[in-house]
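All protein chains but one are shown in place.
Here is subunit A:
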Amino acid sequence: MTATTAPLTRTPVRAARRPPARLRAWATRAPLLPALVFLIAVTQLPFAATLVISFFDWNALYPKARRFTGLDNYRQVLTDADLRHSVWTTVLLTAAVVLASLVLGLLLALLLDRRFRGRGIVRTLLIAPFLVVPVAAALLWKHVLYNPEYGLLNGLSHYVGGPQPDWISRTPLLAVEASLVWQWTPFMMLILLAGLQSRDQQQIEAARVDGAGDWQIFVHLTLPHLRRYLELGALLGSIHIVQNFDAVFTITSGGLGTANLPYTVYQSFYQAHENGLASAAGVLVVIGSLVIATFALRVVSSLFREEVSRA
């Protein structure tokens, strides 16, 4: 990043003849407006509608019985054992997948940061899981790897005389998580690798001359430098995994206690036609995301300030 990302410090482009200030202000804002108006119309209005619907008892099959119930839907979502379970599943799924893929991604990034023969090929092999269409990846795990009869996992286990479990019914949530960790580790690796390669090599040389070992360099130089990258990976991963639908829908169809909130929202209006309840669950997903987002925006804005101050 060079001195270019500092629009704050720039002086406005001066034209030869300046139109009146008001007109100029609008001319500056005008290019922003189409995108802003479009986004507000397509994302904010529906959410506002969801918020309103969440206060109604509204089953799509009995539209005449629609009535205002205040916070009843929320009470129901939070007290209903199944729904509460899906809140918990969402937290568990997100935390487990983000942490595991972050740790694995860090290890892989550290390996790939070294020079060795075929590094480019290994990098390409490692990126591949992230580039498989999510539904296809979920199908791959469900049928090709996990299947107890002819899946690859049990096939390989067979050759060494290992056990032949039915992975999905024995450890359903873990099965979903494993597939997601496989998909997201490459993403974490890519971000952390970029972080590793932006380290100050002179500083590392200096530390080495002063007699620091690999481990000391890792703990005192590399990890602190990687902090922003770890944060960035964690928050971008969380934003996507909190909303995961494809893997849950495909691998277990939300069964065996793996229904997360997005799946529950989908099911409660698409199959149970409970519009009000689905909306309340949707609003809860938003609240959860807001917690992550607040943290996320702080990280992003700190990245930003760093860029501006460096300029």
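To be clear about the criterion, a residue touches a chain if its C-beta (ideal position, glycine included) is under 8 Å from a C-beta of that chain, and two chains touch if they have at least 3 such contacts; residues count from 1.
In this text, contacts and distances are computed from a predicted model.
Colleague: Not counting the visible chains, the remaining one has a UniProt entry; which protein name from "Acetoin:2,6-dichlorophenolindophenol oxidoreductase subunit alpha", "Glycine cleavage system H protein", "Pyruvate dehydrogenase E1 component beta subunit" or "Mannitol ABC transporter permease" does it give?
Modeller: "Mannitol ABC transporter permease"
Colleague: Tell me which residue among A:78, A:92 or A:122 touches the hidden chain in the full complex.
Modeller: A:122
Colleague: Given the contact definition stated above, which residue among A:23, A:36 or A:71 touches the chain not shown here?
Modeller: A:36
Colleague: Pick from A:47, A:62, A:88 or A:218: which residue touches the chain that isn't shown?
Modeller: A:47
Colleague: In terms of residues, what is the contact footprint of the unshown chain on subunit A?
Modeller: So the residues of subunit A touching the missing chain come out as 1-2, 4-8, 10, 12-16, 28-32, 34-36, 38-39, 42-47, 49-50, 53, 108, 111-112, 114, 116-119, 121-137, 139-145, 147, 149-150, 152, 155, 158-159, 182, 185-187, 190-191, 193-195, 198, 229, 232, 236, 239, 242-243, 245-246, 249-250, 253, 261-262, 265-266, 269-270, 275, 278-279, 281-283, 285-286, 289-290, 292-293, 296-297, 300-301, 303-304.
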